[in-house]
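For chain A:
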Amino acid sequence: MTNTVETASAEDFYGRDTQTSLPGESSMWFFILGDLIIFGVYFISYMYYRGQDQALFLESQQHLSQGIGISNTVVLLTSSLFVALGTEAARHGKRQHAYRLIGFAFVLGLLFPVLKMAEWLPKVNAGLTPGENLFFMYYYLMTGLHLCHLVLGLVILAFVMRDLRVSTAPNIKFIEAGGTYWHMVDLLWLILLALFYLMR
Partner candidate 1 sequence: MSTRGQGILLWLTPVAGVFFLIAYVLFPGFSPAMSPTMTPEQVGLFFQENVTAVRGVAILVNLVGAMLVPFFAIIAVQMMRMANSSPVLAYSYIISVGIGMTAFLLADYCWGVAAYRPDRDPQLLSLLNDMAWFFFITPAGLIVVQNLCLALGIYFDARPEPIFPRWVAHFNVVTAVLMIPGAFAIMNKTGPLAWDGSLSFSLRLATFTAYVAVMFFVLLGVTKKQTAEEGAMS
Partner candidate 2 sequence: MSDFALGSGAASAPAGRPWYQNKKLDQYICFWSIPIFYNLFGLVFVPLSYMMPPRSPSSDMSEIVAFMQSPNLLIASSILILSLGLSAVGNAMYVSQIKRMSVSPVFIYAFLAGSMTGAIVGCLFPMFCFGLGAFRPGYDPEILAMLYDFGYLSFIGSLGCFCLNWGLLSLAIILDKNTILPKWLGYYTAWQFATELFAATVWAYKTGPFAWDGLMAFWFNMVIYVPWQIIVYVCIFKAIKAQPESELGNAQYEPKALYS
């Protein structure tokens, strides 16, 4: 090797070419992009209807608990961090370590639905149901849809953890795909936070 510049290895721990391949599976990216587009259309329509009746939306927004919103955000961001760390560890062959990191992310993720119920149930009891007005329909629909995505994400993370624990050569593409999905869930939440909780 007469090259004096050291080029980083183009292969990861498992001998895969990392420079040219897309992390995760391409079909997962298709799903993520499409999902973002669908959510995007809902966000835009929300903004449109909000513009039509700002007073109603502003008044309804006051009922939302910013505290729980922020808590959920912290939970998800931290969880995403651990998923990223875990994925990196998995790439370097540190299965045990990756398992623990992703396990921690999973436990954090479990907090989210709990907090969500703590947020929704008092509201529903107080009569603020999805049928109440347009703001609340959007609110419940969007956060509900997000919650479904999150629960699915938890299931995927569980399978990732199982793969790390059980197989000697974990399926890195699957782990990356799962991680990417989780980051998407996180991203969606940030937008929801901004639209529903913060924009006043």
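Keep this in mind: a residue touches a chain if its C-beta (ideal position, glycine included) is under 8 Å from a C-beta of that chain, and two chains touch if they have at least 3 such contacts; residues count from 1.
How were these picked? Simply put, all candidates are chains of the complex that A comes from, given by their letters.
Quick caveat, the model's predicted, so the values are computed rather than measured.
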item: Pick from 1 or 2, the complex member that touches chain A; value: 2
item: Complex contacts: residues of chain A adjacent to candidate 2; value: 25-28, 30-31, 34-35, 38, 41-42, 45, 49, 130-131, 134, 137, 141, 144-145, 148
